[in-house]
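Coming up: chain A.
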Amino acid sequence: MPEQSVLIVGGGPAGMEAARGVADLGYKAILVEKRSRLGGTPDEAHYAALTPDFRSAEEAMKEMADAVQNHPNVELHLNSTVTAASGSVGDFEITLKNAKGSEKVKAGAVIIATGFTHFDPGRETQQYGYYEFDDVITLVDLEKMLKAHKVVRPSNGQPPKRLCFIQCVGSRDRQIGNEYCSKVCCGIASKEAIEVRQQLPDCKVFIFYIDMRMYGYWESQIYWPAQEKYKVNYIKGIATEVLKKGDQLIVRGEDATFGRPMEVPMDIVVLSVGMEPSAGTKEMAKIFGLETNKYNFIETIGGALNTVTTSKEGVFACGACTGPADLEDSISSASAAALKAVSILRKTAQAA
Partner candidate 1 sequence: MNIIVPVKQVPDLVEELEINEDGTDLDRDYLSYKLNEFDEHALEEALLLKEEHGGTVTVIAFEGEDTDKALYTAIAKGADRAVKITNDLPPGTPNHVLAKALASVLSGMEYDLILTGVQAADDRDGQLGVLLANYLDVPHVSVVSGVAPNNGAVTVQKEYAGGVMAEFEVDLPAVLGVQAARQTPRYAPVSRVRQVMRQAEIEEVEASDTEAEVGSSIRRMFKPEKGAGAQMLEGSPEEIAEQIIKILQEKGIKK
Partner candidate 2 sequence: MASNKLSIDPDQIIEKEHVVQEGMDISGQWNRMFEQRVIWDYNTEMLDKVTALEGGESLGYCYQCGQCVPVCPVNLVGDYGPRKIFRRVQLGEDLFQSPLLWQCTTCMNCLRVCPKEVDMIQIMPAVRQEAVLQGYVPEELQQAFENTFDYGNPLGESPKKRAAWTKDAGVPVPIMKEKKKADVLWFVECYPSYHPRGIDASKALARVLNELGVDFGILGVEEKCTCDSQRLAGEIGLFEEFAEQNIKTMKRYKFNKILVTDPHALNALRKEYPKYGGKYEVVHYTTFLAPMLDKLNFTNKLNYKVTFHDPCYLGRHNGEFEAPRQILQALPGVELIEMFRCRENSYCCGGGGGGMWLDGFMADHVSERLSERRVREAVEVGADVLAVCCPYEVSRFEDAVKSTGNEGKLVVRDIIELVVEAMGAN
Partner candidate 3 sequence: MSQDVFVVAEHLQGKIDDVTYELLGKARELAGQSGGHVVAVLMGSGIQDQAGSLGAADKVLYMEHAALENFNPESYAKALSHILEQNKPRLTLIPNTSMGMDLAAAVSVKNNLPLVAYATDVQFDNGQVVATSQLYGGKINVESVLEGDSSVVSVLAGSFPADAGKQDGSPAVETVAAPDGLDQTRVRFKNLIQPEGGDVDITQQDILVSVGRGIQSEDNLPMVEELAEALGGALASSRPIVDNKWLPKTRQVGKSGLKVKPKLYFAVGISGAPEHIEGMKDSELIIAINTDPEAPIFEVAHYGVTEDLFDVVPALTEKLKS
């Protein structure tokens, strides 16, 4: 009798949604999460509000976690990691490890939802001074401040009078090797810009960009309100370097519209860091023998028509482990993965 369970790796939004989907369809979902709690990056990185709907991340993640934690068909393994896998479609044997030791579980299909990690802006070049200047922070750092309602200059604890975002940090860059667009940073920066303006009405906010990528409703939900209602200044021309003069940061770049160099003083510079595959994603690709693309994201092989099937039969991937994705993408692909995983269980059961 083939295994009638699906193993899901990763307890973030995609993993939780996949587990709930599998469980709702009446199959057993074995959800493995290395942290002690569910919620993934939004929880771990203390996201304040979600993009684009401004819903409290904490509340939204709690709702998702409750749905799986209380589900009779979900077998939850917190503080656990996958260390080995063998077998094939319909009959995988996966080794889980936690503080108490190792155990083996069986599953007919596997869904990888190990997500992404934020680009480390100090890794490739120091041109923006992330590790050099306290007041240079990332989208993630600002998210945490927004959540705490304490947007201040790390250097002196004072609220900033001028704050800017520099877009495309770690994305669309051949030298760094991340040639892709991280998709979400334009929206997140605009969302955070609105929140800063809400929390600190006296703080001027600027966004330096190459081109704003606000597809679909993001345009009307975030971009236009940011500019029109919240008076966020969008300036075409990415900053090249951040310098410090006295206790002020100087953003040096080109105002590409006028074609003239600019040097703009700032209190806080927020780097809109992009997405890279998480350590877990890379690890799972190795353990399950999945093909990855040149950026080390898990490769899905169905082209536009199938975004969750990996190179290994019976193993699916969803969320940001397959490439930059926003929350909407992650949830959609998680549902799709759940469906595909369950259908493969059914097929193997029928064949047996």
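Keep this in mind: a contact is a pair of C-beta atoms (placed from the backbone, for glycine too) under 8 Å apart; a residue touches a chain by one contact, two chains touch by 3 or more; residues count from 1.
Here is how the candidates were picked: all candidates are chains of the complex that A comes from, given by their letters.
Only a predicted model underlies this, so the values are computations on that prediction, with no experimental measurement involved.
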| item | value |
| --- | --- |
| For chain A, as assembled in this complex, the candidate in touch from 1, 2 or 3 | 2 |
| Touch list for chain A against partner candidate 2, complex | 125, 127, 168, 172-176, 210, 236-241, 243, 252-256, 259, 261-262 |
